[in-house]
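Note that one protein chain of the assembly has been removed; the remaining protein chains are unaltered in position.
When the chains are written out, they are named A and B in that same order, and each has its own residue count from 1.
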Amino acid sequence: MSSSSNNHDHHEENFIQKYIFSVDHKVIGIQYGITSLLFLLFGFSLMAIMRWQLAYPGTEIPIVGFIFGESGVLASEQYNSLGAMHGTIMIFLGIVPLAVGAFGNYLVPLQIGAIDMAFPKLNAASYWTYFVGGVIMISSFFMPEGAARSGWTSYPPLSVFENGQTIWLISMIFLITSSLLGSMNIIVTIVQLRAPGLTWMRLPIFTWAQFVTSFLLVLAFPPLEAAAVMQLMDRVAGTSFFLPSGLVMSGEIVDVAGSGSPLLWQHLFWFLAHPEVYVLILPALGIVGEILANNTRKPIWGFKSIIYSMVFLGFISFIVWAHHMFLTGMGQAMSAFFQTTTMIISIPSVVILTSYFLSLWGGSIRFNTPMLFALAFLPMFGIGGLTGLPLGLAASDIYLHDTYYVIGHFHYVVAPGTIFALFAGIYYWFPKMTGKKMSEMLGKLHFWPSLIFMNGIFMPMFIQGLAGVSRRLADGGQSYAHASGVLEWNEFMSISAFCLGLAQIPFIVNIFMSLFSGEKASRNPWDSTTIEWAAPSPPVGHGNFDGPINVYHTAYEYSVPDDKKDFKPQFEN
Amino acid sequence: MSNDHSKESIQEHIRVYLMVFGALAVLTVITVLASFIEVSTSEGIFLALIIASVKASLVAGYFMHLITEKGMIISILLLTVFFFFIMIFLPLISYTDSAGTHVPWVDGQ
Partner (left out) sequence: MEIPYSIEEREDTGLINSKLGIWIFLASEVMLFGGLFSAYIFLRIAAPPGDFEYWASKLSVPMATVNTMVLISSSVSMVMAWASLKLKDFSKYKMYMGITLLCSALFMVIKYFEYTSKFSHDIFPSTSNFMAIYFTLTGLHGLHILGGVIVMLYFYLPISHKLWEEQPEHFTNRIEALGLYWHFVDLVWIFLFPVLYLL
């Protein structure tokens, strides 16, 4: 199939065609990457402002205080806005587009030896829909009503009446559409465009992870779209999908038809949002798998069980969602059901993590920057996963629900978990994308402080949460007597957060420095086995490979006995 | 059917399409008539959904060629249908199984 890939037309493309409205999956992947990294930085800055407020409530915000009015002090509504937007931006505009949009787009066609995605124009449409959604989301800060304030979960009835929610919903509809287009494309690409000889069990872990992730996005996102449409109707057309009868606000009964149900939103929302957790974590697991196999120089342990676990994880993630709703008055039978499925879903995660740990055993490990991030991912994700167990059991969740314990738990999964894996991926594939190696020294300068400060932020959250400090308090819990014993941690966490921000400077410097004056990377700088390394660095124009690709081996044939080299690429016989 | 595209087979298909069209028209009339039969609400819902499902299967099976479709598509659709039912029924079950939910007209208030 790749034989026709080389004689692509050589008509001249101008700058706009080539870099802005390109249909080449590599350009779109990089567009996704740059946009989502900027959003991650923006979401981080929102958090930094919140953390200042938590550590020093009621004092003037340094540097950017003028944005929040004369006094420079953050008002509670502004704190709520920042919280809601931090969550939304990090998840829907930062990590998912980076993991699925950027890495998925750039690497999936390369890893399966294809010349492009199955639908290149749809791919560009998906990016631009995402971009418009992002612009709308950011624009809400400048609207007269301000940005959304009801948390990223947008629970009604609050969200139906609170300012700024309409723009949030419109933006979400764009983002959901973009995700749907992108993931459809990835599924079709993987099914249809695999190179000759690339059977399902020869697909690398990363591609498998993208495959499962895309299914989650295709099937779980539409119900949220439906729910967003209904909430939009509630706000714009005065319906009462999510508003019960006799709702009292400011001492008066709200004038709506009533008999709606706030629980309906929660069901539809979490029907998406729990699979969404696996959308965040599966690509990360895929990236880590690639890097572990490459840098331990041995086949990944239990390859098949990892793949089966991923598929099972994706499947069962659709029937665990109501463990977010134990406090909504669900009966014992249903609580028991969701509690059981939640415990079951931890099994495949443990299988994957255990296989990764066992892969390290007896390997001659290379401790380069991508490997350090990948190694750090394992215990960090482990902490995140294990602290989730008490939240999956109804009895302990009743105590821990909506406390800082929950915040600590999911941030461990996503921040030092997924984001570390994404960093690892950037360091690992940067030579492929640009043809230049990244600096190891700056990389390590990025890794070690990040690891320390990440834990500095999130570990104390468990302490605060166990003491009963609620999330979403604009003063960090100062007005609650029971919180007084653990409040001194607030300052510690905030300083860690600011230092974490500083620790990203070497990363940014590294990207630009390596881009302009980095060491030139060869075609296969890490001596890797998967197909993307068969392409030149960076891959040639529109068409990727400079010759036909045939696949002869499974994905991770490292250190094959009696072989000259310690790796046997998939694309070499 | 996608393998066999000879002229005869297409003309055979066209005959099937017209038959399905007739069946759909008749079933639509039956649906409307059935709604006038005096039955309990649950029986009515059951009857209407049965007829609708038959019509939907005709459309999906013949117009959309699902009866001869490839395994990959069938399995994706089965997965979708499974999650569809999960999404419809699990919220309902957890709603009816709720502890301490306050429903005014049930509590007689």
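We take it that a contact is a pair of C-beta atoms (placed from the backbone, for glycine too) under 8 Å apart; a residue touches a chain by one contact, two chains touch by 3 or more.
Quick caveat, the model's predicted, so the values are computed rather than measured.
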Requested in this report: Write down which of A:Met233, A:Val311, A:Leu378 or A:Leu393 is the residue touching the left-out chain.
Outcome: A:Met233
Query raised in the report: If the hidden chain were put back, which of A:Val73, A:Leu264 or A:Met343 would touch it?
Result: A:Leu264
Report task. Can you work out which residue in A:Phe39, A:Phe103, A:Trp152 or A:Phe221 touches the chain that's missing from view? Result -> A:Phe221
Report summary line: subunit A positions in touch with the non-displayed chain are 1, 4-5, 8-9, 114-116, 118-120, 122, 180, 184-185, 187-188, 191-193, 218-227, 229-230, 233, 237-241, 256-261, 264, 267-268, 271, 542-543
Query - Interface with the undisplayed chain - residues on subunit B - result: 2, 5, 7, 10-11, 13-14, 17-18, 20-21, 24-25, 28-29, 31-32, 35, 41, 44-45, 48-49, 51-52, 55-56, 59-60, 63-64, 70, 72-73, 76-77, 79-81, 83-84, 87-88, 91-92, 95-96, 103, 105
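Following the convention adopted for this analysis, only the chains that are shown with their structure count from here on.
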Query - subunit A-subunit B separation of Cα centroids, rounded to whole Å - result: 36
**Report entry** subunit A contact footprint on subunit B (complex, rising order)
**Finding:** 72, 79-80, 83, 86-87, 90-91, 93-95, 97-101, 104
Report summary line: Listed in rising order, the residues of subunit A that touch subunit B in the complex are 191, 215, 219-220, 223, 245-246, 261, 263-264, 267-268, 271, 318-319, 322, 325, 328-334
